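Excluded from the complex is one protein chain; the other protein chains are retained at their positions.
Residue numbering begins at 1 within each chain, and the chains themselves are lettered A and B in the order written.
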Amino acid sequence: MSETLPATGLLGASWLLIALPLAGAAVLLLGGRRTDRWGHLLGTGTVVAAFVLGLACTVQLAGLDERSVDVDLFTFLQTGSLDVRAGLLFDPLSAVFVLLITGVGALIHVYSIGYMAHDPARRRFFAYLNLFVAAMLLLVLGNSYVALYVGWEGVGLASYLLIAFWYTRPAAATAAKKAFVMNRVGDVGLALAVFVMFAQLGTTSYAGVLGNVGLLAGGTVTALGLLLLLGACGKSGQFPLQAWLPDAMEGPTPVSALIHAATMVTAGVYLIARSAPIYDASPTARTVVLAIGAITLMIGAIAGCAQDDIKKVLAYSTVSQIGYMFLAVGLGPVGYVAGLAHLLTHGFFKAGLFLGAGSVMHGMGEQTDMRRYGGLAGKMKITFVTFGLGYLALIGFPLLSGYWTKDAIIEAALDRGGVSGWLLAGVAVLGAGLTAFYMTRLMLLTFFGRPRWEGVDGNPPPTPHESPGVMTVPMIVLAVGSVAAGFLLVRVFPLADWLAPVFGPEAEAAEHVLPPLLVSVLVTLVVALGALVAWLFVGRREVPVIAPVRVSPVVRAARQALYADVVNESLLMRPGMWLTRALVFVDNRGVDGVVNGAAAALGGSSSRLGRVQTGFVRSYALGMLGGAVVIAGALVAVTAG
Amino acid sequence: MSIANYLVLAAVLFTIGAVGVLVRRNAIVVFMCVELMLNSVNLTLVTFARSTGTLDGQLIAFFVMVVAAAEVVVGLAIIMSIYRTRRSASVDDANLLKY
Partner (left out) sequence: MSTLASSMAAAADAGVQIGTGEAVAFWVLGPIAVVGALGMVFSRNAVHSALFLVNTMLALGVFYVVQDAPFLGAVQIIVYTGAIMILFLFVLMIVGRDTSDSVVETLRGQRVAATVLGIGFAGLVGAGIARATEGTVVRGLDAVQGGSGDAADGNIDAIARLLFTRYLLAFEVTSALLITAAVGAMILAHTEREPGSRQSQKELSRARFLTAEHPQTLPGPGVYARANSIAAPGRLPDGSPSAASYATGVEPQDVDELPPAGSLGAERAGIPHRGGTDAALGTLDGTGRDGGGNPS
């Protein structure tokens, strides 16, 4: 960690970055229907303002000697020896995320004005989006793990609200609950990590924790790393908590683009990158990160190959790409920059792809089944072009964004050396091929071939049309970003230099296992092969409108996302429900039974005893005589003995 | 023939009185049964006084008679009072003291 400077100038006002969207959300939520007419403009305005402010802050930061600024705000918690100052840390890493969040966020806000134009609850949508942006900015700007945790839960809440935005749909409500519950699993890990930090170090600030990792025992560091990784897995949809992310596509498409592709799901990568000293100190935790990244990469890619829902394909693609990022940050110093670069470029092209998908759905009457698309290239020219650029960037077409960043990851994995290096690189290359396959399949199904958009369930067939300008402009901007971002980040404004204060100077591999050019050619060949296979399977043949049922077990498994939900249900949900039922039974019958039984026994016996009180004096007298007989008998018995 | 005869007679009378209290419903008859029980106790007192050779038993029997007289007066007044209000002298009709 480098030294931090007190905030000066515009950086002192960096708290406005969070405050602006938060105020927007508050106004929109508390203002109610009065804000219906201009609410979307306010929501967009706050994020645009935050972007401008973030840009200015970044420029100022670039001019400082020590590019790390601490903005002390107020005492957040003070109890016993725990003293949490609420403060912001504006350093190159935060700045990158701030620009991504506010930049892509602003574009998606603009897009949403058009996309949600016909939704009566548009104001609420913008309020939630603003809330999300505020929480996400707090997540990346906070200067302690507690602040990060607050933002972490804030984005979880916003995600929940936005997935369930159309809460009258059972599928959306269920998906939101699923996302919330699976996120809680990860959040428990993060919360425990914060507890461990406080218990072991007495502080939760980045400076205090990351600067003192050396004081901790090896086991503690590993535990810390694994707990943080659990939190990251939950938020980023990584194995084994990946199942919620595809279901989260039930939310409106801008939400999928902003939260579930570009920003929130990358919070796990941010967490691991921010906690780099912890992973540097624990090779075990780092290896686990690597393994999870590789596994998730393959799961996402395989599952994406067999989905028919356009947004689900993109969602599994997101899972897979974040797997790349985890793989990268798991590689250590050589991979941090590559992973974050991929994060940024992915933010651009995946957001662009989602917006394009939203545009397609917008034109197709909210139809998401790709088998009912086809031949849309001519009907939606702007969408086709921007989507196509995003597609090329994603599969790693040479010189586009994905090419620069993904190849860097593969090279870094290869440079790890040894069997593990070859294995990881092989997985990454295979993933790249699969990515090319499913994305080419998506392109072919959507934009090429015979139109298959006849009416469904008696509805008239949709009339595909281009979306309004308010939607296409963000798509164009993002497409430009998709094309250029990789080149800019790697060659023009090297991200490695920018992030050097955080991760130290770029650790150049002493010797490449294979020459970079050879790797690039190899990867490009694999990608081309994947695209070719996709064309052979999909583009050359007639596509059935109804997905064929009799398919190979591999396809069936891929459609089921490798049975993640089945595993979750059978391993976790069922036993959990059994446990719950057993506990309910024990509670109802056991605990309540004892209490109620005692009360009932008391009540019953007293009412029965009460019947003895008949009110008839002669009955009472009989009792007296009985007593007298007993006494006399006792006396006789005693004297006889 | 010994004093045990008197005592057994007293026990028999006492038992008859007690059973009478239990089976009769006319409050006045019940009262008479109580008086019979008191009398049987008096008989035992007198008998024991004779057996022990002291007069204290007779004194106590005397006091029992006095107390019984007072009790009868009050008891009969109560019976009359109840009869005036309820038009009944049956002990079963006064059964409000219950659960």
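What we mean here is this: a residue touches a chain if its C-beta (ideal position, glycine included) is under 8 Å from a C-beta of that chain, and two chains touch if they have at least 3 such contacts.
On a predicted model such as this, the values are computed, not experimentally measured, just so you know.
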Touch list for chain B against the chain that is not drawn: 1-9, 11-20, 22-26, 28-29, 31-33, 35-36, 39-40, 42-43, 46-47, 49-56, 58-59, 61-63, 65-74, 76-81, 83-84, 89-90, 92
Positions on chain A contacted by the hidden chain, ascending: 614, 616, 618-619, 622, 625-626, 628-629, 632-633, 635-636, 639-640
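Convention: only the chains that are shown with their structure count from here on.
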CA centroid of chain A to CA centroid of chain B, Å: 94
Parts of chain A lying in touch with chain B, wherever the complex brings them together: 607, 610-611, 613-618, 621-622, 625, 628
Touching residues on chain B, where the partner in the complex is chain A: 18, 21-23, 25, 91-92, 94-99
